[in-house]
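The complex is shown incomplete by one protein chain, all other protein chains being positioned as in the whole.
Then we have chain A:
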Amino acid sequence: MAKTVVIDPVTRIEGHAKISIYLDDAGEVEDARFHVVEYRGFEKFCEGRPFTEMAGITARICGICPVSHLLAAAKTGDKLLAVKVPVAGEKLRRLMNLGQFTQSHALSFFHLSSPDFLLGWDSDPATRNVFGLIAADPDLARAGIRLRQFGQTIIEKLGARKIHAAWAVPGGVRSPLSEEGRTWIRERLPESFETLYTALNLFKQLLDRFTTETEEFGKFPSLFMGLVGKNGEWEHYGGHLRFRDSEGTIIADHLSEDDYHSFIGEAVEPWSYLKFPYYKPLGYPDGIYRVGPLARLNVCDHIGTEAADRELREMRDRAGGLPTSSFFYHYARLIEILAALEKIQQLMDDPDVVSERVRAQAGINELEGVGVSEAPRGTLFHHYKVDENGLIQKVNLIIATGQNNLAMNKTVTQIAKHYIHGNEIPEGLLNRVEAGIRCFDPCLSCSTHAAGQMPLHVELIGADGALLNEVYRR
């Protein structure tokens, strides 16, 4: 008799998400689905608005990565104006994105995920959060909070606000970094490096113990996609798109975001509002690809900064090639923070970051544009069509969490298969499933268990519709 396990709701994200786990007649897991409902309507209500507002509007899609939307919108705007952003403007946008990577990854690692690693997956959920962490290891918790604050403050120093800063505009940015801001960033860098190294060393020690997690948390071959620079180096803002498979073979390279329709398809499933992007040449669902920290590290040949490159080599050594376990997203996040810190350090010595020539002005010169940037969670596309006056006619947004949709489903399935056998829902399952999802850091409310934990509802339903078992956690 086939049965269904439903975890509902998973989260408090915009809209609603739940997990259904389908059992076969033998009570073994057959499949699992992570349903997401988000961003609904956003594309629709942008229609008719001046394209210059897109940065402001889309930055509101998400409270955690507004900078990413800001940059993607500004880059799409650049294309509509058909201007070249002044060098200083580009460097400043990069600086903001590096600040964003630092704060977002630090949040994911220290606040959201490390309680699992450090306190244990099966520890008491009441204290398995950032407060429990503060009690157990106050120094580490405090350092993590300060590292996040470092990234946040960079964004604030540039955009005058921590979130929703409509500072990146079509053609460049509004204002350069102040000397005061530069001094502040310089002074906080050494401490930030130190915190990062502490976390990285700790994580590497733990990794040796977490063999089950490494094996079960979404380890499967897939493609990876991300931006890489001219020489195959790690990118987060410019460059071109590359697909690479788990064996390390470059499947496609030098792809331009302008042609995304030719290599990314968007499948729709009746059971989820979130589209399922896939690599078109391989079809759906074989064209499954992952984006985000691990994908970026897997697609690049090297990072381009000394310390981060050393860590990248070590990660690949440990995995015996390109890591395919989604658990390595956490590892990749830490290496990316290191890369961001090194790049921020380089920018601090660059006179351009305080230059006044930061914005190019122009009218509408193109009626269609695609902008791409790397959000902490993965590649983000904005595609606008405008009329000759710059009013939006059509918008398509391809969001990181969407692109990881197939991979998240696979991860949940794998975890469920490992932990569920028969009608019983093992106690530790809920947290493992959450943790599996959390590897992808899909959304703050979704990944938050900072002040408590996600409300979870698991139902075990037989094929005849009878409720066989039920677990609640609020």
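Note that a contact is a pair of C-beta atoms (placed from the backbone, for glycine too) under 8 Å apart; a residue touches a chain by one contact, two chains touch by 3 or more; residues count from 1.
In the analysis below, contacts and distances are computed from a predicted model.
J.: What protein name does the UniProt record of the undisplayed chain give, "ABC transporter", "Aminotransferase", "Xanthine dehydrogenase family protein molybdopterin-binding subunit" or "Bidirectional hydrogenase complex protein HoxU"?
T.: Going by UniProt, the chain not displayed is called "Bidirectional hydrogenase complex protein HoxU".
J.: Check the options A:169, A:241 or A:437 and report the residue that touches the missing chain.
T.: A:169
J.: Any idea which of A:49, A:204, A:240 or A:280 touches the chain not displayed?
T.: Here the residue in touch with the unshown chain is A:49.
J.: Among the options A:57, A:87 or A:307, which residue touches the chain absent from this view?
T.: Touches the omitted chain: A:57.
J.: So that we can see where the missing chain sits, which residues of chain A does it touch?
T.: Residues of chain A in touch with the missing chain: 48-50, 52-53, 55-57, 60, 164, 166, 169-170, 174, 361, 363, 389-391.
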